[in-house]
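Note that one protein chain is taken out, while the other chains of the complex remain in position.
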Amino acid sequence: MILGRVVGTIVASQQHRFYRGRKQLVVRYVLPDGSFDGEKYVVAVDIVGAGVGETVLVEDEGNSARQLLHTDEYGPVRSVVVGIVDLITAPR
Amino acid sequence: MKLGRVIGTVIANTKVPGMEGLKLLVVRPLTAELAPDGDPFVATDASDQAGPGTLVTYESSREAALLHAPRFVPVDKAIVGIVDQHAIEEGS
Partner (left out) sequence: MPETRANHPALAMLDVLDVPRGMQALDALVKEAEVSVLSAGTVQNGHYLVLFAGPVEPVQRAHDHAIDVADRALFDAMLLPWADERIAPAILDGEQHASDRGDTVGVMQVDACPTLVRALDAALKGALVDLVQVRIGDGLHGRALATLRGETHDVEAALELGEHTARTGCYQGWSAVVIRNADGAVERFGGGTFHQEWRG
């Protein structure tokens, strides 16, 4: 899974039917110390109610994403926010 | 998913079966802050409405092909949606 910080939200009124009504967050990857990891980011479907500014865990793999969203093998989704992080302890 | 900007179109008269009647769009990948970020690529459009100038979300690899399901379209990049609003909070 990826550590990231929610930096924004996406509103898209015209999109593939699978994504209609699904909250999408812009999540920039962070290093364990909290700083951004370059420009790396992902737009992920939110299923935990995360908000802008929060540090989150993102599952960025299709099969897991499909299971998490309870969709069949045709679900065109890969990235899902699976947790909100309270604390990171990592050696420097 | 990631963010991108449609910057052009591609015409390919010779294509493999499964790609008939599909728009082929040139997309420039963007960072979370909408700055250009890497080389442009060609994507199909699963949002149905994208065109040059549009700000879009896109998927890659297997999920790109899945966006066109049940139709089998052998692509590795596809546009998911058109971004109406993309709100990034500075300093978050």
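We just call them A and B in the order they show up, numbering each chain from 1.
Methods note: a residue touches a chain if its C-beta (ideal position, glycine included) is under 8 Å from a C-beta of that chain, and two chains touch if they have at least 3 such contacts.
Because the structure is a prediction, the values reported are computed rather than measured.
Student: As a test of the contact rule: which chains in view would the missing one touch?
Tutor: Hidden chain contacts in the full assembly come out as A, B.
Student: Can you name the residues of subunit B that touch the chain not displayed here?
Tutor: 8-9, 11, 13, 20-21, 23-25, 33-34, 49-52, 54-55, 82-88
Student: What does the interface between subunit A and the hidden chain look like in terms of residue numbers?
Tutor: Listed in rising order, the touching residues are 13-14.
Please note the rule applied: only the chains that are shown with their structure count from here on.
Student: Using the average of all C-alpha atoms in each chain as its centre, how far is it in Å between subunit A and subunit B?
Tutor: 19
Student: Across the complex, what residues on subunit A touch subunit B?
Tutor: So the residues of subunit A touching subunit B come out as 5-16, 18-19, 24, 26, 28, 39, 41-44, 52-53, 62, 74-79.
Student: List the residues on subunit B that touch subunit A in their complex, please.
Tutor: Contact set of subunit B toward subunit A: 1-3, 31-32, 35, 37, 46-49, 57, 59, 61-64, 66-67, 69-70, 78, 80-89, 92.
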